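Every protein chain of the complex appears in place save one, which is left out.
Order of writing sets the chain letters: A and B. Residues in each chain are counted from 1.
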Amino acid sequence: MTFPLDTIFYVGEAIGVLAFTVAGVLAGVRKRLDAVGVVVIAFLTALGGGTLRDVLLDRRPFFWVAHEEWVWVVIVLGITGSIFMRARHFEPTFRAIQWPDAIGLGLFAASGTQIALDAGSTPLIATLMGVVTAAFGGMIRDILVNDIPWVVASYQLYAIIAFAGGWLVWLIGALGAAPALAVGIGAIAITLTRMLAIVFNWQLPNWRINDHTGVINLPN
Amino acid sequence: MTFPLDTIFYVGEAIGVLAFTVAGVLAGVRKRLDAVGVVVIAFLTALGGGTLRDVLLDRRPFFWVAHEEWVWVVIVLGITGSIFMRARHFEPTFRAIQWPDAIGLGLFAASGTQIALDAGSTPLIATLMGVVTAAFGGMIRDILVNDIPWVVASYQLYAIIAFAGGWLVWLIGALGAAPALAVGIGAIAITLTRMLAIVFNWQLPNWRINDHTGVINLPN
Partner (left out) sequence: MTFPLDTIFYVGEAIGVLAFTVAGVLAGVRKRLDAVGVVVIAFLTALGGGTLRDVLLDRRPFFWVAHEEWVWVVIVLGITGSIFMRARHFEPTFRAIQWPDAIGLGLFAASGTQIALDAGSTPLIATLMGVVTAAFGGMIRDILVNDIPWVVASYQLYAIIAFAGGWLVWLIGALGAAPALAVGIGAIAITLTRMLAIVFNWQLPNWRINDHTGVINLPN
């Protein structure tokens, strides 16, 4: 039984899109966007990073044009998710968004890196493309709702894990492993590291010198 | 006497650009941007959506590069409009922006959809490109002046009308009508529906459960 690379990528993309769509719907509902707004923010969160990567690499068609089902998934999840949460007066916490987001981070960073390597990018550019794929959607999401993007201001280990994981994907491939294996290991490593960072609240060194504990808690 | 498709598109584009430029100038003046800022916001409002559509569809040259007169129109209207409004202490209301905006919405959504269909897009992608053409400029305008984009947070029927109208453009064309006819009918249908939505304050279901009336008034 073989798992061709395209299938691996497709399944990974599916999980990543689902995870980021859920994260986007939660963010839109928390900010009380209307139904159109929830779909737009879910779309940008889930597909914005990969779209920018494809524009930067000059790849056409976009992955969501080639796989139009993602667009339907985002639209349907955006509408049903917002109706469901409204009906149940469900108030998603910021922390609840973190878990699906960690899965999306790993899958998008690893696959984005590999896609850029396949397109001939150097390791540095490819890793940056992985970070763009994984983190740009969330940046746009935060800018849209008028927040300073969490990814640049939270002191959490987030983009930096994606960056390190991209180098891991490149290294494994450079050692001779199949790309699908490199992406799989990279994605798992990024997601697990990110989950550990959430659990133990690992942080970047911070500036807030008035904070006596030296720890910044996750907003809830 | 014939009206070739290019001419129809050109005239529609002219009206749409004028309408969105006026909407952009009004928004910039309300936010007290300087003269450069009014021109920039007018440019982004009028030409930003079509530019993103062209980037996504990989079309070159951009429509405002092929028709450089739009750029001059935006620059001249931006400067004269801001001088005039300043001299008269004219305070444009939000509602005043809505009417030219409705015309731009119809023309840009319908023509954007048809341009994407001509480029080989599926109906779903083409409709989304129509929405991007019509609504992205306004999103960028609001982000630039640090507002949550009205299009995702107003509970007004706006992007959803453009979305429905895009499907109408596709349907009319699929039934065998000439593209110019499809665009014309689609543009009129979108603009009229949007104007009715303004007049009757039609809204998306809203979350604001503390609001006893269930109605959100347009900001003025």
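The definition used in the following text is that a residue touches a chain if its C-beta (ideal position, glycine included) is under 8 Å from a C-beta of that chain, and two chains touch if they have at least 3 such contacts.
Everything numeric in this text was worked out from a predicted model, so none of it was measured.
Visitor: One chain is left out of this view; which of B:F62, B:W99, B:W167 or B:W202 touches it in the full complex?
Guide: In the full complex, the listed residue that touches the missing chain is B:F62.
Visitor: Check the options B:L57, B:L107, B:I125 or B:L144 and report the residue that touches the missing chain.
Guide: B:L144
Visitor: Can you work out which residue in A:A159, A:A180 or A:I198 touches the chain that's missing from view?
Guide: A:A159
Visitor: Tell me, which residues in chain B touch the chain that this view leaves out?
Guide: Where chain B meets the chain not shown: residues 28-29, 31-37, 40-41, 51, 55, 58, 60, 62, 65, 68, 71-72, 86, 89, 143-146.
Visitor: Touching residues of chain A against the unshown chain: what are they?
Guide: Interface residues of chain A facing the absent chain: 55-56, 58, 121-122, 124-125, 128, 139, 143, 146-149, 151-156, 158-160, 204-209.
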